[in-house]
Structure formats: C-alpha cells, structure tokens
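Of the protein chains in this complex, one is absent; all others appear in place.
Now for chain A:
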C-alpha cells in the first residue's frame, strides 16, 4: 500500500469515517448477488485520508475463493483493478477492506490477521462490517473497526502466552475499537436521490416495525451457546494447565528438598555431594496454552451479547407500541 504523507507513526487518531453512497450500495449489492447463506463476501475499500477523517470513495469486490480456480492470483487481480481505476481518476489508495457477517460473528483469527496486515502497511485502515440480516430487518447496519494500538503491539510480537498478555493488560474489550461512520454525499447525488424518490413506485417497506422476533432470537442464542461452549473448553484447558504448573512446582520443591537432605547426609558422611543437575531439564514446564483464542472468543461472545441486547430492546419498544394500539381500540 502507499504511505500517505503528513502522518507520524502511531499518533493518528481517527475521529470518523466518511463513506459515500455508492460504496454502501455496492457492498449491499455484492452481498445480495454473490453471498448465499453464511458465506462471507469480501472486498477492498479505496479512498483517501483528509485531515482527521478517512474518506472512503469507492470499493471493489473480491471474487469468491472457488475450488476450480487454483491459479487465480489475488494480488494480480487487485493490482489490475487498481491500475484500471487509476485511469478513470478513481482514488486508488487502499484504505481498508469490507466483509459481510452472519449474525454478527466476525471476531475471528482470520479477521485479526487480515486487519493486522492491513494496519501494519497502512496506519489508518479499517474493516467495514456489513450485517445483511440486520439490515433486512429494517435499518442499515454498517460498522467500522480497527485494532487498538495495544493489540497491534502484541500481534507484532506474535507472543500470545499468558504472561505477555498479562503484561499488556489487554482485555477483550480493548481488542477492536469502533470508528463512527458518517455518510457524506455530494450535491449531485442529492439531486439523484430526489429524482429516485419521485419516480420510484415501490411501496415503502416497513420492516423495522415487524413484530416477529423468535426466529432471529433463536439463531442468535444458538450461536451464543456455541461460543460459550468453546469458551468453557478454553477455560478448562487453562485450568488444567495451571494445575499442572503448580503440581510441577511442588514436585520441583520436593526434589530440591530431597537433594538438600541427601547432600547434607553425604556431607556428614564425608562423601562428595551429588552433582548439580539441571532442574529445568528434568521438570519441563508444561506448555502454556495460547491465550489469543480465548481472547477472541471472549470478544465474540461480548459482541453477540451486545447485539442480542439491542435486538431485545427494539422488540420491547415495538411490543409496547402494539399494546398502545390495542389500548386505543379496545
């Protein structure tokens, strides 16, 4: 990616993100046409950085990873696309990427790795998460995230052991930070919107006020349960590790004590003391389980909970509205 002038490393504070209408529409269209079910669709965002805002002016989609296209070169596709877009004066600076998500499950290792490589190359890049199911329920759901500087440090070190994480004091809440999105349009686009509004004959869909909620709740809760199961497995793993560690420490102590006793005995008998053996080789410390997965799962569970809470609060509001309607008519 290109380096943008005027920014010092690590000191940028991105206040907000300006997205243009056609980026939003393109992302929606890409998912609608190419994404089926729980497959994610991905693409690249193009734009430029203006003072403290990141403006996203265009985007193009990535083709799906098909099985029969083994020799498909992603990098080449990207390069060609950017070159062509440069010809027609479209901003060709990579500023991030977008991905669709299934019921809000996007906090994963793959996302972390991709976002880390992007952010490593370009300081200000973001990942736009588009939730098509929530959008179909009534309101556009588009969120932008970046990795916090702390998480960037850890990923750079590639050290995911518990000690390192403890040192960095990183919790699941500090992994991803959300950047507020603002949709900005030119005047000509506003004219277009006015025109469309006049001419479109499709009736307004009032999906937002739909009362049925059980299907969505069920799905979300199921995903939440899976993750919590995964979480408990990780916890069990960690607990066994801790127990093994303490047991080993105890064994080490006992061995040392015995050694000492023997040595004192030998000395009293006048024999040379036993050679000092390498304690560490005898008692190899157990492998510390990597904590990154736990952190990711915790972050994902947190995300699910947030989404569920938002959904239930919306539904409570709608139920109260329905009650009001009944009250008037009865």
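One rule holds for everything that comes next: a contact is a pair of C-beta atoms (placed from the backbone, for glycine too) under 8 Å apart; a residue touches a chain by one contact, two chains touch by 3 or more; residues count from 1.
Just so it is clear, contacts and distances are computed from a predicted model.
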Undepicted complex member, UniProt protein name, chosen from "Eukaryotic translation initiation factor 3 subunit F", "RecA family profile 1 domain-containing protein", "Glutaredoxin domain-containing protein" or "Guanine nucleotide-binding protein G(I)/G(S)/G(T) subunit beta-3-like": "Eukaryotic translation initiation factor 3 subunit F"
Touch criterion as defined above, residue of A:120, A:150 or A:184 at the omitted chain: A:184
Residue among A:84, A:254 or A:267 touching the omitted chain: A:84
Touch with the omitted chain, as defined above, among A:117, A:265 or A:313: A:313
Selected from A:121, A:274 or A:325 as touching the chain missing from the view: A:325
Residues from chain A at the interface with the omitted partner, ascending: 18, 20-22, 24-26, 28-34, 57-58, 60-63, 72, 77, 80-81, 84, 87-90, 132, 135-136, 138-142, 162, 166, 169, 171-172, 180-193, 195-197, 199-202, 204-209, 213-214, 217, 221, 224, 228, 231, 235, 238, 291, 294, 298, 301-302, 304-305, 308-319, 321-323, 325-326, 329-330
